[in-house]
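A single protein chain has been omitted from the complex, and every remaining protein chain is retained in its original position.
Moving on to chain A:
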């Protein structure tokens, strides 16, 4: 087995190990080479993916001609070296280290916190008995953190946790304090872990060899029935995870060596799985009681029995389908609409859009991509002919310059962010552009905290500089682009001096950033919702694309454009056509050629007109055009802007079918609720932000009578006249391959074996292409297009009555509308209450103490929450996550849309704020 694949192509060095002729690849240590040859030398402070530290000395070996023993984890062999790992002297020393460390353990015995203590393993293997030495005085347990138990009485001070925290994840919480026999592992300034700045990524827990750091609740003392290799249900990074399962429950998780995570995880992926075991899970189909009217208020779960009754699956499915059928047959095909989910698998999303297109008979199908990267995708399709990311996140390691704009990666793509921080440590320059100074700013060489809403001005200013200083890549522009002259003319109006007062960034900084980006060997742009969620979201993305095109910073490793995807399968759900204007592979529904293709494949007639988008559906309900909806795993009653309006619309639907795992805010408006399966309860493929299709495997069974979504969608489809008989995800995937050139060569077997494959993968056996656009673009002309964008303002600007700017987003511990994370006892304990963040000086001006109540009010609605002082928030703005139903930020947001992408302006609306108020009752 190869211990260290990165060394495999290096020259070999021959040496002797315990009398045997062996070799090491250049760069390998003695320990690594020995391991590759099947010989395990005891070790504790060494771990494969951490920097060797050589502090425990359990791995010492004897080297001929050297006076002292050498730590094999740090020492590299040289040609002809004669090394003895099993000589009497070496073994005596190894055993003494183990015995001394064991004498530090509680009761000088086996670790009381884990069944997998590496110290116990080696002590037993090396036959180390009861230690002869006196024990030490032991520190108290620290159980202050909801996710992690700290029992430093089992700590051997190997500092693996410290290296994991500081060097791998770079969260910089763990330290090593005091000296001599008083030395100890500390969190920040020797704070209790729960009170420290720990972000609970749990990398230290995974690194700890003795159980001193463990997941809370003593799960380490239970033997799992099985382990399941799968992926993560949260963000688009798509970390691969191993789930340890016992009695149909997930005990704990472990990061696997996935391409995107290399063993790393974040708090949500590692500890946020337990929402599936929440007793509030839906376990039986529910039908609205006859004669109980819908209200526009959220349903109080205590009133569930008054409004709904339990039903059998047969009855609920018939009721759900008949209601939809009645509307379709009486009011026409366009009177129905469907919202699918970016949380479901590719197979579920594919079947859902197919159901709407055939069973409902229209293209009225959409999902939350409309609320996140719709504008990025529109701009990418328009300029480059493909909505996909050009380079994987891991390319940050090869970039010289990284622009992070409108993205808070340490919160929303935490594992991706660790690789950005690692790159910065190695010298890559991070240029952060964001109205908020987010945590990654600590690693940035330039922080441009520009005024909200002024992205286009800023980016045009940067491009103006590039042209003014002749830094553009003329050869690239000539060979691969079109529309440059028009762009050049357009940019004349945007000198840095002119845009500086607009965006609040001085002209010199704009110029410096322009030079850095344009002249580096590799510059990469990563962006998030801060770019996309504006009425000029498409314009923002057009500017980023133009920036990459004019400098030729695309199509090579360490360059390119990467809109960081939010949901674990928002890339996949879009790819398979869960969008009103396109079929799978982004083939336009309005193009007769593609319509004919799908009419043939699906053996049906299809609607030639594009359908309604998410927010348009809500308007159409109130306009009397849509009467029935099927909502699978989406939560528009929380996620849509201007919620009072959205909730009124949902309440006025004639027939609403909701399929979900909890009684979501949306489910309260339903006529029938179908209990569905969570991520861990089904098998399917999920496409991450790098275009990697990854295998998610079932770890546990759905609770009660809850069913897998693929089955439910199919049962509804059958009742709407679709003659389907898919036996499982594999059948659906194989049909997807017939429809989609991009994955035509991707076989289910290969996914089963390799877990993760990147498309485009057109022919069986292809390696897949992590980097695309290496030779032009998939447009009609093969060239990338410059599309000039003029600076416009947000839809609703602050005025005397509403003087502040309200920006919404996410928090590390909570996912989107909170339907998963707020049902996870661990995550909910870390971040339990709704908070609005403001600059401390703004708080002072409003007369609100941090931790006091604050009320935020716009023309559309208001909310009250706890105030939090954050220096990174720009003065005059407020920031809030949208996961709290007791203080739902989308009551306040504006539903104005980007004209091209129909994405709402979640990132900007005018509000006033004042002290006082209390949050509403939280609905669980």
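FYI, a residue touches a chain if its C-beta (ideal position, glycine included) is under 8 Å from a C-beta of that chain, and two chains touch if they have at least 3 such contacts; residues count from 1.
Heads up, the rule we're going with is that contacts and distances are computed from a predicted model.
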{"item": "Hidden chain of the complex, named as in its UniProt record, picked from \"Arsenite efflux ATP-binding protein ArsA\", \"NADH-quinone oxidoreductase subunit E\", \"histidine kinase\" or \"Electron transfer flavoprotein subunit alpha\"", "value": "\"NADH-quinone oxidoreductase subunit E\""}
{"item": "Residue of A:190, A:622 or A:764 in touch with the missing chain, whole complex considered", "value": "A:190"}
{"item": "Touch criterion as defined above, residue of A:172, A:225, A:329 or A:801 at the omitted chain", "value": "A:172"}
{"item": "For chain A, the residues touching the chain missing from this view", "value": "166, 172-179, 186-190, 197, 442"}
